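Following: one structure in structure tokens, then a few remarks.
As you look at this complex, bear in mind that one protein chain is not there, while each of the others sits in place.
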Amino acid sequence: MVNGILDYLWLVPALPLLGVVLNGAIALFAERPFLLREAGLPVPGGLGHGDASHGPSAHGTSAPLSGQHGASSAADSHGHGDSHGGHHETPAYRKLVAFLAPAVVGASFVVALLCVLSLASRPADGRTFVQILFPWIQAGSLLVPAALQLDALSSVMALVVTGVGFLIHVYSVGYMSHERAFARYFVCLNLFMFAMLTLVLANNYLLMFVGWEGVGLCSYLLIGFWYEKQSASDAGKKAFVVNRIGDFGVLLAMFLVFWTFGSLSFTEVFAKVPLLRESGVLTTGLATAITLLLFLGATGKSAQIPLYVWLPDAMEGPTPVSALIHAATMVTAGVYMVARSSALFLLAPDTMMVVAVIGAVTAIFSATIGICQTDIKRVLAYSTVSQLGYMFLACGVGAFTAAIFHLMTHAFFKALLFLGSGSVIHALSGEQDMRKMGGLKKYVPVTFATMFVATLAIAGIPGLSGFFSKDEILWQTFSSSHGSPVLWVVAALAAGITAFYMFRLVFLTFFGKSRMDPEVEKHAHESPWTMTVPLSILAILSVAGGWIGIPAVLGGSNLFEHWLAPVFHPVAAAGAHGAAAAGAHGASVPVHHPAALELGLMALSVGIALCGIGLAYFLYRVRTGKPAEIAKQWPTLYDVVYHKYYVDEFYEWAVIRRIVNVSTGLWQMFDALFIDGIVNGVADLVRSAGGRVRRLQGGVVGGYAFSLLAGAVLLVGYILYRSVVQ
Amino acid sequence: MTGVALLDQHLLSVLIGLPLIGAALLLFFPREGNGAIRNFTLLVTVVEFLLSLSVVARFDVAAAGMQLVERVPWIPQYGISYIVGVDGISLWILMLTTFIMPITILSTWSAVAKNVKEFMVFMLVLETAMVGVFLATDLFLFYIFWELVLIPMYFLIGVWGGERRIYAAIKFFLYTFAGSVLMLVAIIALYFHHHAVTGVYTMDLMKLYELTIPVKLQLWLFAAFFLAFAFKVPMFPFHTWLPDAHVEAPTAGSVILAAVLLKMGTYGFLRFAMALFPVAAADWTPLIAVLAVIGIIYGALVAMVQKDVKKLVAYSSVSHLGFVMLGLFAFNLQGIEGAILQMVNHGISTGALFLIVGIIYERRHTRLISEFGGLAKVVPLFCFCFMVVTLSSIGVPGTNGFVGEFLILLGVFKVQKWFAVVAATGVIFAAVYMLWMFQRVMYGKITNEENLRLADMNGREVAYMLPLLLFILWIGVYPQPFLRRMDASVNAFVTRFEAKKQAALAGSPAGETVLVRYFDVKKGGAR
Amino acid sequence: MIAPSAYLLLSAILFGIGVVGVVARKNILIILMSVELMLNGVNVAFVAAGSYLGDTAGGVFAFMVMTVAAAEAAVGLALLIALYRLKETIDITELKVLKW
Partner (left out) sequence: METVLFILFGAIAVCGAIMVVTRKSPMASALYLILTLFAVAALFVLRQAHFLAAIQVIVYAGAVVVLFVFVIMLINVPEDRLPVERATTTRVLGVIAAGFFVLESAVLARRYWMPKGPAAEVGTVEAVGRALFTDYLLAFEITSVLLLAAVIGAIALAKRKT
């Protein structure tokens, strides 16, 4: 069978890897000596020993900020012209990096697009392409190849990742133009693309896990990119560790999967589901265990309760990173994994319920936190957590298509929001506090326009992408057999809150009087084209991205659902064997409900969203003093919400302190006192005994000779005695 | 005999003898010529490594038994022979030894300034002893090498160590010696038992493998071997010599201690304790698994709160070796192959970590975490190496640590779910203590004036770090060449283990061992 | 014909006299000579046993003993000289540094 372009599927992850290698070499051999020299540090010899093979795990090797940035380098400090008076001619390597890094991702996008088109030309049931690259781990019955799989689901993911990724790379070139460790940044970013593409294109759980941890690693490196800042390196570590807790779940889930199915490959595992179900090997309990563990991983990666705490802190990273990793792609990996494993999830109704409830609770919980945040990026971060909650809600009610749909549209508008906020921050020389913004509309018109579009999209204004995807989720929540009206109410309420705080953000930032620092205001400026063009493209996508999934009730053909049907439909068919899974798959459900109900609920949710917008308008445009009053009126409530329900503090107190104390106790009491006490005690015993016995030794040679003789006499005497006795 | 023929027929003996000859030649070097001494030692170890590569080249992947065997009667009256051989179990540990030695030697260029000649002689003698331990398949020969390792190591710690070096050296010596003496008794008992059954005195391991030992005797003998190896590994709660020894040892000593000496314990379990006494081993499995799991968690927790980088790494070794032990006692292909791979991984990663610590220690003469901070800015290359090594130690996929840990946990999960679950939390803790340490050392602002003038890694340091990084990635990305060469031997081991266990179960009255209740009734045979 | 036991008896007597010299004298020179006496006593036993049993090992061992005796005398006397230079005495009771 001729696969044509599909045979080059490996290029999709390989191209960013090439970028890592090339940029890594640049970072190592050009940027590192350059920065060291700039900082007045000696450049050691031995350059020749390094080589590009460091690439794959390249953590940038260069010092990030030259001394002049100092402490305030913190938040994206990009003061224009001011503190950069004496800085050198842009070295040539930066131009090379600025071209290479986006170019490889762009090329990767093109290849991915061609592959997907080629795949689309196949019949619907033949749209799964597996490419085995090389055997990776093999031990006994375990055989894990490094293999890629392109099917409907992974093609959506691959396109979103490479597409949005490319735009953000381009944006980064402008955004990071004042950054000293330019190459290091792009090494990490390219590495992230590689890991993320490995994640979505992997054809087995283990390789997916490689990407899964790989993106976590890149996230760690990029959050802590400005590592001189304590909060940044703390946040990076926190992200990694919290994700590790999730990974622990995935790891165990993989063990269960392997020892149940005898394989880790998606195709084999899912193909065996019905068989093992019939033979009784795959009990509901087992499926529940597997899926709950997988979901634990998803809560870590996708920042769901209880492991969401790392994501808001992750905003310490550069803004494009927040857009790419912590909004558009990496955090949705959990959703992807749950959707990928839908065949298993559908067998475990308990897990489905847990997923739905956690999703809904997270959605509303983090939305409420978003109300009170003043840092523009943190608002967006909580918004992301909330939107991810929606996706899990969708998964939990069996509407995997809707989840992936929302994942895609969310990638567009949330990336746009982050990039827009980045543009604002860029304009304000690093200011992130919304209380020090206002009236920015006239300074950054393109940014404002695009961000406004995205805000409308996330708020669920009809016609924009967010509307279709969110509404699909809400409808499924209401109508699906896994769903319930209660969840619908929660989700709709969360949608209203979302609309409220997003408009609060827009009003505080772009409207009203300027509350900017005059010094900052002087330099406020629109961003360069490398930043505004990606914004504009994303804005178009935010508007139009939803049109491929217009539901039937609105006269659309829901292309998106048809595209994904081969992935989720057979699943539903297989799941139908299980009692609990009957009628699980989303598309067939609305049949039982009148179209009027669907339309009515749709209107209701739009109404709630409009209420949210209205409230925001009232509080932040009409009665601007009111929010403070409310805060004063319920100080405790405000305090609790403002401090994010004290969850971080609770974790610190309940987990971290405890562990550290116990560890210290173990070390000092058990190790040093108990075990070494025994050991040293024995030693002391021997020594004191020796101290007594040593008096026998007079030190005079004659004495020793006599002892020797006496011993000999006794010995011979004993031999004699024995011989006499016998 | 021509040189080629010598290499052809006595490759393993050459591997054992070469460092010793090197050490003897070193005696004729003038004390003052430190440069010549160092270069010569490096040359010897590099040649040794290159020769050991030909072992890999000549290794037959399909053969399960000992390869390149050499057999010379030594004390024939007592059935003691000089028998050496290599199989899939020892191959990579042997390679690790010969690989890590030149790196270690290279790392001492500036770290060891006093008594260079003696230092190098001890290093070479140590190499002979270590290589001998992994190649000997005669119990008597093995025991000699096993004990021979102690002597140079004792001096390396005691002479070139830190402030409390004498305490650490004696503690190290006594701890390990206490265990090995019991092992000696067990070896002799086994020897006499073999005579009693077959009428032949022999110390040949392969012959002893064929022996069927009564369960009761097995339990006792295994206990003695267990103590010897558990001290060496070190398993919780026999581990307290390790932090002291590591902290006080010179960098090179720490590297070898971590990379190779600890592996002698785990290797000993696999080659001797488990293979000779399968029923007892199976019987002891719960206890050992529990200790291993405790070691994993305990080591990680205690590592977390250390203030001294070296001590932290030492405790992390306790944790990592817990994984290895757990994998071995899964008694299935995945677990054991994972454990062997993890031995190599731990050697590479932890060896590299000690080298990393050595590099900053050389510059600052302190290892306290609080003395550092913000180093990433002044020493970017160092930071990069440190990062990769840290990730490998954490077991991030794509690095060697992941493959090993995954296989181990996969294997363990099959036989003992809950052990695997608890052990897997060790993976989380590993991230916590390593990253926390990394952050405190490398990130943040430079608070200590002295750190501003730190020099980055020089060419020599890069030269010895680079091979380690390369292997970290190689094993992580393409472990096949390593795993394939273990397959046949490990498979044979597992098969023999199962057969012997079943035979013992069939032959012994029910209830004679805990095993019957515990291990087999509950689970099927593990494979 | 002489009984083998006669040789062994002689050997024991020579050895015993040597022992007396070692334990009872203070003069290191004489102690060293007494050691030679002891070794000679042993040699008598070796040679006698070897010849009675017809085993060459006896002769060989006697030979070895002589070698050792020569070496021992050389080193012992060298020690004595070094010691005399240091302490100006050949009294064994003056040497108490074994205890510290």
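For clarity, chains are labelled A, B and C in written order, and residue numbers in each chain start from 1.
Here, contacts are C-beta pairs under 8 Å (C-beta built on N, C-alpha and C of every residue); 3 or more make two chains touch, one makes a residue touch a chain.
Please read these numbers as outputs of a predicted model, since none were measured by experiment.
Touch, as defined at the top, links the missing chain to these shown chains in the whole complex: A, C. Contact between chain C and the unshown chain involves residues 1-21, 23-27, 29-30, 32-34, 36-37, 40, 43-44, 47-60, 62-64, 66-75, 77-82, 84-85, 89-93.
Annotation for chain A: contacts to the undisplayed chain at residues 702-703, 705-706, 709-710, 712-713, 716-717, 719-720, 723.
Just so we're on the same page, only the chains that are shown with their structure count from here on.
Chain A and chain C have CA centres that are 85 Å apart. Contact residues of chain C toward chain A in the complex are 19, 22-23, 26, 92-93, 95-100.
The residues of chain A lying in touch with chain B in their complex are 28, 32, 35-36, 39, 41-46, 48-51, 53-54, 56-64, 71, 134-142, 206, 209-210, 212-214, 217, 220, 224, 227-230, 233-234, 236-237, 240-241, 244-245, 247-248, 251-252, 254-256, 258-259, 659-660, 662-664, 666-667, 670-671, 675-676, 679, 683. Those residues of chain B that touch chain A in the shared complex are 171, 174-175, 237, 239-241, 243, 298, 301-302, 304-306, 332-334, 337-338, 374, 376-378, 380-381, 383-384, 387-388, 391, 396-399, 402-403, 406-407, 409-410, 413-414, 420-421, 424-425, 427-428, 431-432, 435-436, 439, 442-445, 455-463, 466, 469-470, 473, 477-480, 483-484, 487, 491, 527.
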